[in-house]
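Let me begin by handing over the structure; questions about it come next.
Every protein chain of the complex appears in place save one, which is left out.
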Amino acid sequence: MPDTKNMTVDLQEDVLDVSLETKSMRLNMGPSHPASHGTVRFNIELDGEVIRSLDVEIGFLHRGFEKSCENSTWTQCLPYTDRLNYVSAMCNNFGFLTAVEKLAGIEIPERAKYIRTIGAELHRICDHLTCVGAMAMELGGFTPFLYAVEARDMLWDRVAELTGARLTTTYGRIGGVNRDLPEGWVQKMKDTLARVAELREDINTLLTHNRIFLERTKGTGKMSAEMAINHGFTGPVLRASGVDYDVRKAHPYWVYDRVEFEVPLGTEGDNYDRYAVRMEEMRQSERIILQCFEQMEPGPILIDDWRYVLPPKNEVYSTIEGVIGHFKHVMEGIKIPAGTVYSYTESPNGELGWYLVSDGSGRPYKVHCRAPGIQLLGGLEDMVVGSLLPDLIPTFDLINMIGGEVEQ
Amino acid sequence: MSSNFGMVTTRRDEAQGFLERLVSRGLGWARKNSLFTYPFATACCGMEYMSVAGSRYDIARFGAEFPRFSPRQADLLLVVGTINLKQAPILKRVYDQMAEPKWVMAFGVCASSGGFYDNYAVLQGIDRIIPVDVYVPGCPPRPEQVLDGLILLQEKIAAQSHPLIDRTPPPPEAIAAVQSQQLAGGRK
Partner (left out) sequence: MSEAAVRRLQDRFGEKILRAFSEHGNDVVVVAREDLLEVARFCHDDEELDLKLPTTLTCVDYIDEKPRFELVYVLYSVRKKHRLQIRVRVEEGDPEVPSLTPIYRGLDYWERYCWDMYGIRFTGRTKPLKRLWMWEGFDGHPLRKDFPLRGRTGQIPELDIKDIYRGPGPGPGSEPARRAATPRPSQLPIVK
């Protein structure tokens, strides 16, 4: 007699256990999308909600930065550099100018170094505020975004008093900065920083121990230290993976060796660590600015060499050398000696490198910007493959890919 | 009143009766005070758009609070930032998908005329591919400028004629496209 008991058990398991045939789905999160911070197109291959592969297509903001710079004089390149990482424009400006000054072999005055440090740290706070605010908004919390925008608006008021523009400042010239600090600005800045600190602590209260935020960001978007280095990550994302590399500490420039600050490090390399590193960096930037205010001395802000700097106006109107110098600067551009240089500063996203080639004329031969966002974007696939689709959102926001610098 | 101001900017095809004018003014008032924006944000001007939508320079007090990220649900296309030649077909597609009545505001100088990016990659102004109602120049424009542009657009909307039923026939290409889709069984 056949073993019906066993047969029945097998049949039941087979019937219940029929596996569904699934196909993977191609999803196009297109260039204009509410949850993508910038114009990128993601071609995602999904298996259910799990990401199998991610292909990032960029190029929707390519504005021909390098070619425009090759056809402009050195000073005319400055507005183009503003619009690379447009949330922290002063960092780009000063990075570019540092590279040109290295090529020319000139050393800027002390006060200019302090002002550059203050400007860079100010825009670093703005960048981190924007990143954290936008990320919170895309995870569903609109309030931190509004706090961040209010804090940023206040900081931009101070930046506008210093440079003339809120966002794309074009501050700084070869040989220093073009404007000194306005009267009363230091006191206003201290009040603003106090208020920004209050708002930042409000955002901290709302997010750091928030159950939903922790669920979305802890454990998502992990990247180990060796993979991060192999991809070429730099900046807060690399530090969140535990690697202690900050250009301000490793190769100090301007006045970073004279001010005291700490570099926060993460442990896990996930999104929560990146968020925490950015919040802590904001606190450290505030510390740096206050120390700079204490240490600054009055002095010149531009070097006195007329080969690189426009002559003062009273000389231009009264002496022949002044007129000729001014004319040559404006028509032909500043003559930087021929050579190549790779110079690097710490921008809020990572190491901003500049590779400049000069042929001795008034126009650059090649201006290459090593945008930190490009490496971060290249590593995005390794960070999200295998996890759910909603994990892509905080990961993509916290690497802070700014379209302007990735697509130049 | 704004309709006296707007005579030079619009043309009236046929004369309107009293009731039609009343309806047109009512609809104009309703539409201008409840604009659903589609912020097509690409570049640096996006930061200023965030400021405009923030709490200090409130765009919500003009009724344009909610960004609708679907072109079918939006009536104001805010083109924020540089549009380059790779993005241009996408912008045109988004504009074509919007339903009438729709307006376009070119936010920033890159959208108005290409900005200072006169090179191989950038579209020299979105008015080369879509019709624009208000240009807000600036690199980036201050939020007060943007709100000024929005008020100008609101006056333009109030001055337009808003019929209750839109009797203009659809363009022949659209009819042909729908027919070919029906012939193909709805599948491409």
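By letter and in written order, the chains are A and B; residue numbering begins at 1 in each of them.
One rule holds in what follows: a contact is a pair of C-beta atoms (placed from the backbone, for glycine too) under 8 Å apart; a residue touches a chain by one contact, two chains touch by 3 or more.
The structure displayed is predicted, hence computed values, not measured ones.
Peer 1: If I'm reading the header right, one chain is hidden. Which shown chains does it touch across the whole complex?
Peer 2: Looking at the complete complex, the unshown chain comes into contact with A, B.
Peer 1: Out of A:59, A:109, A:219 or A:300, point to the residue that touches the absent chain in the complete complex.
Peer 2: A:59
Peer 1: Given the contact definition stated above, which residue among A:95, A:221 or A:353 touches the chain not shown here?
Peer 2: Considering all chains, including the one not shown, the answer is A:353.
Peer 1: Looking beyond the chains shown, say which of A:187, A:208 or A:230 touches the absent one.
Peer 2: For the chain that is not drawn, the touching residue is A:230.
Peer 1: Quick one: which of B:41, B:104 or B:121 touches the chain that's been left out?
Peer 2: B:121
Peer 1: Spell out, residue by residue, where the missing chain touches chain A.
Peer 2: Against the left-out chain, chain A lists 58-59, 62, 64, 66-68, 70-73, 76, 102-103, 105, 227, 229-234, 243, 245, 250-251, 339-342, 344, 351, 353, 355, 357, 361, 363, 365-366, 368, 370, 374-375, 377-379, 407-408.
Peer 1: In the complete complex, which positions of chain B touch the hidden chain?
Peer 2: Listed in rising order, the touching residues are 85-86, 88-89, 92, 113, 116, 118-121, 123-125, 127-129.
The working rule: only the chains that are shown with their structure count from here on.
Peer 1: Taking each chain's centre as the mean of its CA atoms, how far is chain A from chain B in angstrom?
Peer 2: Each chain's C-alpha centroid was found; their separation is 32 Å.
Peer 1: Please name which positions on chain B make contact with chain A in the complex.
Peer 2: That would be residues 40, 42-44, 47-48, 50-51, 53-57, 67, 69, 81-82, 84, 86-87, 90, 94, 116-117, 119-122, 139-140, 142 of chain B.
Peer 1: Where on chain A does chain B make contact in their complex?
Peer 2: The contact residues of chain A facing chain B are 30-34, 38-39, 59-64, 67-68, 79, 83, 86-87, 130, 134, 146, 149-150, 152-153, 156, 166-168, 403-404.
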